[in-house]
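With one protein chain held back, the other chains of the complex are shown just where they sit.
Take a look at chain A:
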Amino acid sequence: MASDRGRATEEVGATVETEQLQITSATPDSALLDLPWRLPLADWPTDVLAALPRGISRHVVRFVRLDGRVLAIKEISESVAFREYGLLRQLRKLEIPGVVPLGVVTGRRDDDGEPLEAALVTEHLAFSLPYRAVFSQALRPATATRLIDALAVLLVRLHLVGFYWGDVSLSNTLFRRDAHQFAAYLVDAETGDLHRTLSQGQREYDLDLARTNIIGELMDLAAGELLDDEVDEVGIGDALIARYSELWEALTGVESFASDERWRVAARIERLNDLGFDVGELSITTDIDGTTVRIQPQVVDAGHHSRRLFRLTGLDVQDNQARRLLNDLDSYQAATERQEEDPQLVAHDWLQNVFHPTVRAVPRDLRRKLEPAQLFHEILDHRWFISEQAGHDVPMPETTRSYVEHVLRHRPDEKAILGLAPGEEDPDDVAEPGDPEDDHFHLST
């Protein structure tokens, strides 16, 4: 471990010459040293903070802007900070969607030489949305279902790699738009543990905790009058369990069939692909007389569509976005009658002639509103919508212009939403008038 830890140090205060601030990080960034580590995080001045932190957390968490990035800083004890940092790094290696761990800051002292808690630094996910923001932007019941779907996929993926979360909740998750769906990212791994495999008890407990937390969080939104009265909190919590169980069964369940039904092997793989998973290993066993075949996926990897799109175009996007882009690529191939050609060549042309021109046609100042792949997806939706109205196919450049004027301009900027739902007052904020935190309340929302 020691070899891959870059280290940067700074002397803190003349009074404590031997004590040094230490940053442990795989990707050290000297700009981190400019942050006011001598102050307790709760007292950091407004000018370094990006906005008010908003999850429900038992620790002090703040967001700062640094070199064009947004960093999340959490104050916790040193051993817990190193543990979580290590876990987040392992999860990254396992390709689990989560926040990027940047480092741990230890050896902090205030100006009087008193020790301060260690801090875990992670990079905030651009274009990610806290659930409170998602719920208040579009209070359709379908939104809740899509969030729960995304969380179920994340939880299944975590459980497949042997990660027991211990505190699954909407607060510990961030959501990114993923075409018509959302993709969920793990934010907090403090209570988690990586095992070789998880027992059924561990999975069920994690799931039960998730259900309780989600219902609690929704009840909290309801208590703050931020949730439509129609929303059934318990129903949404139950939906997570149903969705998770369904997906877990699809990914890991044993399927038996007669030996003359071998097409069912291909069908199972196709079904998993459709759910966004690749099958890395499938066990096939037959009984002694060979009349029954049993299959069970042993290794499945999420990201089936995003891997395929990446191979073809080099675009690195989320799975449902990739699915949407691949569909458009397929139509392009059909429309240009190039089905016989090398798919990579066709993909290259599609990128040059369709994707890039469309994204570039969006004025630069509006591109912060959505990720490029999400923009493209919404423009495709818009094309379908205006083509139907016009009664003929509207070309992409015209669609894009229409989309920018009629849709995008009126959308909120989502590159860095940190914070409360628009219009929500921070109930935990005991700010006095003139409190430095007052001003940057809506800085990004």
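Throughout what follows, contacts are C-beta pairs under 8 Å (C-beta built on N, C-alpha and C of every residue); 3 or more make two chains touch, one makes a residue touch a chain; residues count from 1.
Note that contacts and distances are computed from a predicted model.
Look at the chain that isn't drawn here: its UniProt entry, checked against "Anti-anti-sigma factor", "ATP synthase epsilon chain", "Na+/H+ antiporter subunit D" or "ABC transporter ATP-binding protein", names it "ABC transporter ATP-binding protein".
If you put the hidden chain back, the residue from A:217, A:328, A:371 or A:414 that touches it is A:217. Note that of A:76, A:133, A:279 or A:375, the residue touching the chain absent from this view is A:76.
Where chain A meets the omitted chain, the residues involved are 56-58, 76-77, 79-80, 117, 164, 166-167, 169, 171, 190-191, 196-197, 199-202, 204-205, 208-209, 211-213, 215-217, 219-221, 223-224, 226, 234, 237, 426-430.
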